[in-house]
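With one protein chain removed, the remaining protein chains of the complex are shown where they sit.
We just call them A, B and C in the order they show up, numbering each chain from 1.
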Amino acid sequence: MQRTRRDILLFMGGGAAGAMLTPAPWRLVTDAAIWSENWPGIPRPARGEITARYTNCALCPAGCAVRARCVAGQPVSLAGVAGNPLSQGAPCAFGLTGHQLPYHPQRLKQGTPEEAAAAVRGAMAKCGPGESVAVLDLAPGRASSWTYRRAMAAVANGVYLAPPRPLGGAAVNLAKARTVLSLGAPVLDGWGTPGNVHAARANFRLIQAEPWESRTAALADEWLPIRPGSEAALALALKDPKTAPSAAQATGLTEKQILDLANELTASGPALVLSADDLPEALALNQALGAWGQTLVARPEVPVPDAWKKAAPERVVASVPDSSIRVLFIDESVPGSHIPWSAVEKKLVRDNPVVVAFAWSLEGYGRHAQFTLPTAVYPELTSDIPPAIDSPAATFRISAPLVAPPARMTDPSAFIAKAAGMDAGNALQERADAIHKSGRGTLFTYADGKSTPLKDIKPDAFWKSLNEGACWVDDAAVGRASWPAFLSSPHDTQAEPQSTAFPLLVAFAEPRTASLTSPLMSKLYQDSDLRMAPNTAALHPDTARASGIAGAARAVLETQYGRCAIGVIPDESVPPGMLEVAAGPEVLDICGAFTRAKVVAA
Amino acid sequence: MIAPNSKSQPSRERQRAVSRYGMSIDLDRCTGCGACMVACAVENNVPPAHEGATARKGITWIRVFKVDNGEEGAARRSVFVPVLCQQCGEDTPCVHVCPQQAVEVDPATGIVGQMPERCLGCRYCMAACPYHARFFNWWDPQWPAGMEKTLNPDVAPRMRGVVEKCNFCHGRWHAAKERAAAAGKSEIEAGAYVPACVESCPTGAIRFGDLKDAASEPAVAAKDAHSFRLLEKLGTEPKIYYHSKRDWVRQVAAAPKPPNGKENARG
Amino acid sequence: MPFLAGALAALGAGWVGFPHAIYKSRPQPVDFSHKVHAEKAGTKCEDCHAFREDGTFAGIPSLSTCAACHTAPMGTTAAEKNFIDAYVTPNREPDWASYAQQPENVFFSHITHVKLGQLKCEQCHGDQGASDKLRPYQVDRISGYSRDIWGRTLFQSKAAGAVPGMKMDDCVDCHRKQGLSHSCLDCHK
Partner (left out) sequence: MDREFITRGVKRCSGGKFLLWILPWVAMLIFGLYSAGLCLVKGLNQTNMDNRFAFGLWIFLDLTVIALGAGAFFTGFLLYILKMKELRAVINSAVVIGVVCYSGAMCALAVDVGQPLRFWFTFWYPNVHSMLTEVTFCITCYLTVLMIEYLPIVLKNRKLRDVPEFLVFQHELHKLIYVLAGVGTFLSFFHQGSLGGLYGVLRGRPFAFREGLAIWPSTFFLFILSAAAVGPSFVLLTTWLVEKISKKRLVRPEAMQMLGRISGLLLAVYVLLKTIDTLVWINRTSPGNGFPAAQYYAWHPFGTWILFTEIALLGMVPALILLTPKLRARTGWLVSAAAMACCGVALNRFVQTVQTLAVPTLSFDKFMTYTPSWQEVGTFLAVLAYGVLVYSFSFRYFQLFPDERELKLEVAQVEEEPALVGRY
C-alpha cells in the first residue's frame, strides 16, 4: 500500500500519544528543572575536614588576632579571637575579608627580579657623593624593617626612610582615659585596635569635634560640629582660654561651649586629646593637661638582637635633600601609612633613578616605579606586626601564612639584603629568640586562650606557638619620664596654599590606605551606601553647585600636588566648604595632611 | 482557593516550635562599620557585586542604613540601622504569596526559609515584603578566578533568577545540630548556634537567641521599654527587636513621613 | 493503523531506549572489591568510611587510608598491581566517583542517622559490603545526578528491605514513617 500524507500525520500523532505514556517526556521536564539548579557557572564549594587555624591580621597596624575557619586547610572565613588581651576578638569589615585578597583580580603575578637586581647594582655603582640609596618602609618596626636599617647601614650613603610615626611613636593608654577629646580622629572607625577601643569605650566620655557627622561623631557622647579647618584654633583655645573669643569665631562654637569644654578636660581627667594628623596644638594641649605618663606613655622597645644594633637611623622623607636618592626601594607588601608620591618623587635624582617597589598589586607606588616585584599578601605573607598605637605595652605577634604564596614571589628583605651584600638570615626567628632571652612578659596562645609567663616556655616552643597564633605581651613598666622632646617638635606638615585657589578642605571618610580591599567590599559601597568606594568624594549639594558639578557623578579633584578623577556623591550631611573623601591610591597621591582642594567638572 | 488562614498557621508554628530564634540589635552601639554585611556575604556565599549592580539591584541579606533625624547643621544626628529579614512570626507576608511553597516558616526554629531550588523567580514575595529584605539574583553568581576556593561548604551558592534572603545562617544551625548529634544529643544548647553577623559585630550590638528561652538576650530585650520592632502595626510579629535610648531613633519603626523635599543621597 | 505503529514505536523508544540513553556511565578508577576487604581483611564499613572527630563524615577514604595496608602489593592480582603502580607509588589520589553524592543544596548528616537514628549503612546504601565489583558510575546527562539518587530501577519498589532511592521523596517517606520533622530547612542549605 502506498503512503499518503495522512498516514504520516497519523503516525506522528500516534508517536506523540505513545510518548506521553512513557517516562521520557516527564523525566526530561524534571531534568531540565534540576539542570537549572546546577547549570554551568555555579561553583561547587570544595568539601573537606573543617579546622580552625590562627594568625594575626597584617592589614593594618592594629594586627588583630584572627581565627580562620578552614576547609581542607583553605580558609573560608575569618573571625576574631575572643579573650585576646589586645584585640578582644573584635574584627573589622576589612579584616573579615582578608582571606580573599590572594584572589584579587588586580593582584600582581609577574615580575622581573633579575633585571631589577641588575639595574640596582648598576645604579648603586653609579651612586656619587651626595646621592643615596634609600629604603622607604611603610610599616616600620618590623623585623624586616630592622633588616632594611642594617642593610642601609651596610651600604655607603644608605638611608632608611619611614612615614612619620603617629604621636612620634608614643603609645596611648585608653584604659586610663576618663575624657577623650577627638579633633576629627576616627576613634570608633579604625583608629587603634577596634576591640581595645570598644572595650575601653564604656570608661571614657568621648567628645568629637569634627565638621561633619562621621561614624565616630554619630556615636560620640557629644559631637561639636566645628567649621572645617578650625581644629587647631580650638585646641589652642582649650590650652589658653584667652584665645577663646577668636576660637569661637573660627569654630562657630560659642565661647561658653569652649570654656566649659576646657573645664571638663581639666576637671574630669585623666584626659586625652587625639587629632586626625597629630596637630602640634593638640600635642601641646595634651602636655598642658598632664596626659604624659597617664593616657600618653612611652612604650618600651620590643627587644632586638644585639647584632642588629648597627642600623641606619629612621628618617622621614622630608629630611632628605631634594633630588638626592639614586636607588629607592619601597616596601608596601604590608599595608601602612601612605606618603604622597609627589613628596617622594622630588627626592629622586634627575638622571634616571632606579625605583623598585615591592607590592602585591599595581595600585600603589608600582604605578610610578621602574620595577614592581610581586610579593606575598596577607594571609600568605610571613611578617611580625609592630605594637599598635593604643597598646601601652610592647607586643610581638607574627602574621603567619594561612595559604601558601604562589610561585615567583619576591621577599623584599631578602632582595634588599642581597643588594646590600649582606644576609638577612632568619630575622624573624632571631628577634623571637632575642625576646625570649629577655625573659619578660607573657605569651597568649589563641587556640587554648591561655596566658603563660615567658619564663616557663622553651625557645623553640615559643617560636612554634608564635607561628600557630599567639602574641607576646611585655610586662615591663612603662617609662614615666617627663614630656619627651620629639612630641614638642612638630613633624613636617605640607605648607597650606591660600584657601582662595583651593577653597575646599579634604577630610578622609575611610581608612587612609592605598592597598586594595577584597572584591566583596563592593557590598558596602556598591550594593549599599554604607561606605564610599575608593577615589570618591561626598560633598554638599551647594558645594557641588558652586563648583559647577551639580548633578554630576564624576569630577576631577585638584590640589597643589596634582589632579585625579573621582566619583562624587551629593550629601547634605557634609558641611559646605568641605570634601569627605574615600582614600584611593590616586587621591592619596595628591593629598597630604590638611590638604585643601577644589573639584572641577570632568 | 483555601483560606490564607492568618490565625491557624502561626499558632501551629507556636505549638510545634522547639525554639523561636530571634535577634536584638542595639542601635546605640552600632558604629556602621559594615562588618556584619561582609561577614554575612562571606558566610552565605554571596558573590561580589556585579559591575552593573547598584544599591537597588545588589544582594545584601543584612544591610546597614544611615538614618538621620531630618534636622540641619548642628542639630543633625544620625543612627545606623541594620536591616535583615525580620523573620516575621505571625501571618508571614512572604509565605502565603509564594505560588510553589518555596518559602516556609520552619516549624522547628521559626526561621523563615527561602528555597532557591524551588523558587520560580516570580518575585511576588519581594512585592509582599514590607522590609525589602528579599533579594533577586539578577545576574549569574560570579567570583574572581580562584576566589571560589573560599566558598563556605555549608551553604549552596544560588543560581541566577531566584530570590534569596537571610535565614539566620541556617548552615550554622545544621553544623551545630551535627556537632550535637556527634555528642549523642538531639538538641543544640544555647550559644552553640550563632549567625555570622552576630559573631562578627565588633561592638556586640547584635545579639541572638531563642525567644522561647526567657533568659536569652533577645527575650530580655523584647521586654525592654526602649525596644521596638519595625512597622509593628502591620501585625507581622517580627522576631528582630531594635533598641535605642534615644527617642527620635525609635521613630524609625513608624511609617514613612511625606517627603520634605530633602533626600539624603547616602541612604 | 499507522497511528498504532507510531504509538508502538514511541513506547518502545521511551521505555527501552530512553532509560539507557539518559545516563552516561564511567568505570571506577580501581577495580575494588568490598567483599574481599570485608571477608579477608575483616574490616567494617566505618573502618574506612570514617567519621571525623567533629562528627562530619569523611566519605570515601583517601589514599593514605588504603596505603596504610597497601604499601606493597598484597596478593598478585592485576588490579592490585595496577592500584599500587598507578596510585600508591606516585601517591596520586584515585578520582573515585561517589554513587550516593547528594546535590549541592542538600545537607545530609551521616552521624545523625547512624548515631541518633540507629540506621544501618545497608538500609540506604544497600549491601555494598558484599559487592565484589564496583558498578560503573552512572550519571544523568542533563541533571548531573548519580543514578543511585534516582533509584537504580525505573520504579521504586516499596517492598520491605528494598534499597530506596535517595530522592527527596525517599527521605521524606522515611521521616514521615518515623514521625520526624521534614521541613525544607531540615535538609536544604
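What we mean here is this: a contact is a pair of C-beta atoms (placed from the backbone, for glycine too) under 8 Å apart; a residue touches a chain by one contact, two chains touch by 3 or more.
All of these numbers come straight from a predicted model, not from anything done at the bench.
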| item | value |
| --- | --- |
| Chains still shown that are in contact with the chain withheld from the display | A, B |
| Selected from B:C122, B:A176 or B:V220 as touching the chain missing from the view | B:C122 |
| Residue among B:V162, B:A181 or B:I240 that touches the chain left out of view | B:V162 |
| Contact footprint on chain B, counting only the chain that is left out | 1-5, 50, 52, 54, 56-58, 65, 67, 81, 83, 91, 93-101, 118-124, 126-132, 134-140, 159-163, 230-236, 251-259, 263, 267 |
| Residue numbers in chain A that touch the chain omitted from display | 29, 32-33, 35-36 |
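The rule is short, and it goes like this: only the chains that are shown with their structure count from here on.
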| item | value |
| --- | --- |
| Overall pattern in which the protein chains touch one another (line/ring/star/complete/other) | complete |
| Distance from the mean Cα position of chain C to that of chain B, given in whole angstrom | 38 |
| Centroid distance [mean C-alpha coordinates] between chain B and chain A, Å | 31 |
| Overlap residues in chain C, where contacts from two or more other chains coincide | 54, 56, 104-105 |
| Touching two or more other chains - residue numbers and ranges from chain B | 116-117, 155-157 |
| In the complex with chain C, residue positions of chain A that touch it | 7-8, 10-19, 21-25, 27-28, 30-32, 34-35, 37-38, 42, 44-45, 49-50 |
| Residue ranges of chain A in contact with chain B within the complex | 36-39, 41-48, 50, 71, 74-80, 90-93, 96-97, 99-100, 102-105, 188-189, 194-195, 198, 201, 213, 215-216, 218-219, 223, 225, 518-524, 526-531, 538, 569-573, 575 |
| Complex interface listing, chain C residues touching chain B | 51, 54-56, 104-105, 107, 109, 111-112, 115-116, 181, 183-186, 188-189 |
